Structures are given as C-alpha cells and as structure tokens.
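Of the protein chains in this complex, all but one are displayed in their positions.
Up next, chain A:
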Amino acid sequence: MSEKIVFEKAKERIEHIEDVLSSVAAGDLDVRIEAEIEDDLTGVEEAINILIEDLTYELKQSKKMREELEEKLSKIEDQQKTIIRQQDDLLELSSPVSKVWDNILILPVIGTLDSQRAQIMMENLLQKIVDTGCTMSILDITGVPTVDTQVANHLLKTVTSARLLGADCIISGISPAIAQTIVHLGIDLSVIKTKATLQDAMIYAMRKNNQLTHGKIKSDHLSETEETE
C-alpha cells in the first residue's frame, strides 16, 4: 500500500519535472522545480534547477553579446558606406579637365592611377575635347608617384584616342623615376609628345596654337598681296 503511494508520489514529481522542462524548452526560464521532500529525486531536481539557472545566465550573456555585435556591424556598414561614397567623390574630384587658354585643355593627374581611374579620366578628357572643340590638351602627371605597365598603357590609349578625335595630346611632368620605369618596362612613348614640365608643355601648346593662327593669317595676307599685285 505504502509502496503504491510512494510510487504515485514519485510519478507526480517526475511529471512535474517534465512540465518544468517542457516550459523551459518553450522559453519560460522563470519556472523552477519545487522540492517538497528530501529523497533520492531531490538531487536530480536540484541539478535541473541549477542547469536552468546556468542556461538563463548563458542566454542573457549571449543576447548581450549579439546586441553588441549587431551594433558593431551596423557601425562597420556605416563606415563602409562612407568609404564607398568618398571613393566616388575622389574619382569625380580627381580628374578635373579645365580649359586654360584658347584651344588648350589641361588635365592634372594627382595620386596613383588605377585602371578604373584612368578609364574615367580618359572618358572625361575625350568628352571635354568634343564639348569645347579644343585641339590641344595637356596631360600633366607631375602628381603621379609611380607608373606601371598598365598605367603607361592607359596613358598611351588616352593620347591615341585623342588623336583619333582630331586633337593633340601632350604629356608633361614625367619624373626621373617614371622615365626610368617606362624605359625599363620597354614601353615606347616616342610616338607621344612629352615635355618636362607643365610650363614647357604650355609654351609648346601656345606656340603651336600661334603657328596655326599665324599660318592662317600669313596665308590670308599672301592671298591679299597676290591679289593686289
């Protein structure tokens, strides 16, 4: 008789443990097993209680960490956006083409050239040549620290494309280091007009300009004198 009672009691307690465990599994961490009697099962009940405590603590901890991580991630994403925006700005800012004189355009290049930048630079210059109708353009690379094969290739392409449009393109400001690299790389820049400084290039461009207009004036003048004769 008493055995049956003990058995019933134990069954009840085990059911209680099951209930608690299932509600913990469902997410309710506030429930605990209430131990009424001290016996063999009490140890198990206490152990489960301790486990639940530990679990609660760990969950809290991991939630906190996740929040921190998310915060950091959003911060990093913001920073990434800023970097991308600044890169775009830099690309836009880094290739200004300005008309400095009748018929003369200048494109000062500052900083390292990569193929993307060189491409944008080339497109800008060609578009500006077409828009303004200037036939002389100066590509000043004083501010470019080093040149590799790709960049030299891009410079060549720019000059050739400008020629195809019907405009002359001079490269100025080739530093000793760049001259050395270009020759060592075996790139032939002899087809391109190069000048030591921007000043030299300007002088050359203006002389050529003058020649063009003077030539015209002279021929006009000639035809007039021929007529009077």
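By definition in this document, a contact is a pair of C-beta atoms (placed from the backbone, for glycine too) under 8 Å apart; a residue touches a chain by one contact, two chains touch by 3 or more; residues count from 1.
By definition in this document, contacts and distances are computed from a predicted model.
Undergrad: Which of the following is the UniProt-recorded protein name of the chain this complex doesn't show: "Anti-sigma factor antagonist", "DNA ligase (ATP)", "Formyltransferase/hydrolase complex Fhc subunit B" or "Multiple sugar transport system permease protein"?
TA: Options "Anti-sigma factor antagonist", "DNA ligase (ATP)", "Formyltransferase/hydrolase complex Fhc subunit B" or "Multiple sugar transport system permease protein" considered; the missing chain's recorded name is "Anti-sigma factor antagonist".
Undergrad: Going by the contact rule already stated, which one of A:K11, A:K60, A:K75 or A:K157 would touch the omitted chain in the full complex?
TA: A:K157
Undergrad: If I consider the whole complex, including the chain that's not displayed, which of A:S95, A:T135, A:T181 or A:T194 touches that chain?
TA: A:T135
Undergrad: Using the touch definition from the top, which of A:D39, A:E53, A:E71 or A:E123 touches the missing chain?
TA: Candidates A:D39, A:E53, A:E71 or A:E123; residue touching the omitted chain: A:E123.
Undergrad: For chain A, which residues reach the chain that was dropped from this view?
TA: 122-123, 126-127, 129-130, 133, 135, 157, 160-167, 215-216, 219
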